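Heads up, one of the protein chains got dropped from this complex, but the rest are sitting where they should.
Naming follows writing order (A, B and C), and every chain is counted from residue 1.
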């Protein structure tokens, strides 16, 4: 039972990369929320493959069909089911992997988990494609948050060894977030753009791939959103972020750097200005005790390089039980960081939306 | 609703630092499990304060009383409730903070979350003391795991800017884990021990504090434990680890370093040896697609420096709405890393135990 | 959040009577279960409308399309999504009720619950049509139970004031259950069949409707299935049974009659025969302390008469705030008891399947 998540708003995800379709059921959204369908499709297109040479050439329109829970332009309050039918599937590409387990992929572990009955085509339920449903759900969650004035944005903090300027954790403006959202390759420091792109293209050329870091910010969160212990906002965010295939690390505020600090440096001292309490620094990333303090919520995710590479790799053939080698052909992403940007934002939106009505209880 | 966690085994935590007691209800443990009470108390003592000059001088025996679910030396299968009564509480120490919010603490956010009704004494429900209940639950979860041959161990990977040798992620032996467990200050490289301790004592002397990193390993996990998506083992582990106050970052395997790698380096190539499938490297930390691959599960947590420091800090007095300064007196830990070691292990044990019977469904 | 249910197997239901489709996501089914699709469609047809003059003339093939979680003829273990697209919808029939609330229906309460944004066409998400998804899920759950030798069957215990012979609660054979399943109008006492049918047809002629009682039995349950307290098997069964629109009462074993008994009559005395423990009577309906005792599990559901009747009724027009009268035209069931039989069985199958792997934990 791992396809259902949520406390107040529950999401039920389903689908496989090469099956009939993928989708998500959303339960618990308030009734009467007008949906901006164009905006939703824009978010879908941010993640969609096949748009440039930086991504896989598999083309999927990722057109969402809403089957229920939406009536006369607004949510009904009852479960909303959205389906994205698969169209461009080339299953023969994947026959080879039925027994030759791909390094870095879930072929081996998925087979063990499901006794060999899982749909292995194109990674099946383990495919990054499944995150299209997250983007859909996140797009709706974002609209719910925006109604409360809360905005989420993110940028590519690094590709391989090339870094963008980080967020100024004390000052994140709505303007900067909006600007990032409109960028094809969201960066603060545009001068590193071509280096990053070249790095990705070079990896592609070498039949290799590269990882990177996404840094995100959430602004205008009310003070007091979150919970102690098991539902700390960090817990909830990390839970969803680590659901995204390829995420191997999550940190908040100063993150791992805080481990190398003294309390006198790490503590974010308070001050009051125009009746608003702020902190001089933001090493805690807007969260104290699992609860928002009104400062920008900042987090970072480490995204591993795509596991599918053309380079020859050592592996095992399960049908023979012998060591072998493998060069993965087909259509792959040399880096998934760019396409993961809207997914990370979606996961954050879903996580935070779950707390929107917490004061109700 | 943030004090209850779990899918198959559920934990319900309660208590405040200066109330009558703290505790936990554990529901879903199999019936008939003999409990090694001495071992449980040993784990409690690893976290207990007041044992050396490296920790706070508040002395708490942290003696656990089991109220239910335990009969004739074994679990009954019905809810097990354990209580740790508070004994050594000096509430007057904390009167000052009622309105003067401590930087880095949850005073401000907790007040906002609970409209000022939360028990603020000694951080109340936000106190690190609450983790004693986690250690209890984790001690039981460990015994369940050990019955399956699974072991957890960890070491202090860093204090401030001083680092221990990391785990050899490809080879973690039961012997090394057992050895770490018996150490008062668990390290691989004993030569850094005095440096780390001195660093902590110096921070104490300076009325300051220091952070650090804990690195943990779980061995002998069966292949195929975990789930895709919302209940990936990374998600579950991170969820619980971020529940621990002071954790600001969690990473698996190579963690954030994987973002700077190429796929050809990051991918853990498979090989078969004596009918057992292994990987040449372990950058994924034993997890692929959220599911164990049989290699050691490795993760790291960033622990922030304790927020309570004697050094003068700028803050706000909520009763006057004015800026002020604060020097926190009382009994505090100059570093919480050492005492967090069993807590981190406990959280990991609880997270993993939840998957023990997954094949049942 | 009311469309998701389950502990070990979770179901996420969606859809409206006159929307694009209805369906269900099933998460937590074991991998590798072969599905008998013909049997599933047979169960669907038991509930489907339009088969005889006893039911509504709305014809729906109720053909299920499985979108995910099913591969090479077996469950994958990942979420299984099934959709039933709506085909025969005549929405104009329902325009009248937008403001004139139908007595006995959820028009008024649904509007209040969802601030008027719910899809009101054909009762929308409150429609009995939604139970088609339950029947699908129940058909799969039945196949899981049958693998363990557990069988569910039921009969029409009463229509209006006409009664069938009840189950012999101490002896329920697989043969009798199989026979009931194959009957178009499942009864023990075939002599009451025409009376019951005539009663329904007379109600239809009078533009009225009639209620009835369904009695069900589950056999070959292992001893010890269930839980004390919040997840007693009675609690779980009743929870799901009361989810079925029109159910207004649920009782187990002797049910309400047990309230008029003495302990010496009500207690089911034990005896042992051929190493098997049985009870002389079965007033507890196979359940003691919320847990199966190996005797047939027996329960009854009261089904109210369909609320949609042609007879003139007093009601209120919400658009004017005035009293008015209403005669509901369109295609309606004069009794829903017959079509509810497979729904009741499905709910029971889902409830019981949730405990199948309980010993795993």
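Following the convention adopted for this analysis, a residue touches a chain if its C-beta (ideal position, glycine included) is under 8 Å from a C-beta of that chain, and two chains touch if they have at least 3 such contacts.
Predicted, not measured: the structure shown is a model, and the values here were computed from it.
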- Query: Of the chains that are displayed, which are in contact with the missing one across the whole complex?
  - Reply: A, B, C
- Note on the structure: Missing-chain contact among B:37, B:74, B:174 or B:312 belongs to B:74
- Just name the one of A:28, A:153, A:296 or A:310 that touches the chain not displayed here. A:28
- Query: Which of these, C:51, C:98 or C:304, touches the one chain of the complex that we don't see?
  - Reply: C:304
- Item | Those residues of subunit C which, in the complete complex, touch the missing chain | 1-5, 7, 11, 13, 101, 103-106, 108-113, 125-126, 130, 158, 160-161, 203, 208-213, 223-232, 234-236, 238-243, 245, 247-264, 266-272, 275, 277, 279-280, 283-285, 287-293, 300, 302-309, 311, 313-316, 321-323, 361
- Hidden partner interface residues of subunit B, rising order: 1-4, 6, 8-10, 12-16, 19-23, 25, 27-28, 31-32, 65-69, 71-72, 74-81, 83, 113-119, 124-125
- Task: State which residues belonging to subunit A touch the missing partner chain.
- Result: 8-9, 28, 30, 78, 228, 356-361
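The working rule: only the chains that are shown with their structure count from here on.
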- Based on Cα centres, what is the most central chain? A
- Query: If subunit A and subunit B share one sequence, what is the angle of the rotation that overlays their CA atoms, in steps of 5 degrees?
  - Reply: 180
- Between subunit A and subunit C, centroid-to-centroid distance (C-alpha), Å: 40
- Query: So, what's the distance in Å between the C-alpha centres of subunit C and subunit B?
  - Reply: 46
- Note on the structure: Within subunit A, the set of residues that touch 2 or more other chains is 1-4, 13, 113, 125
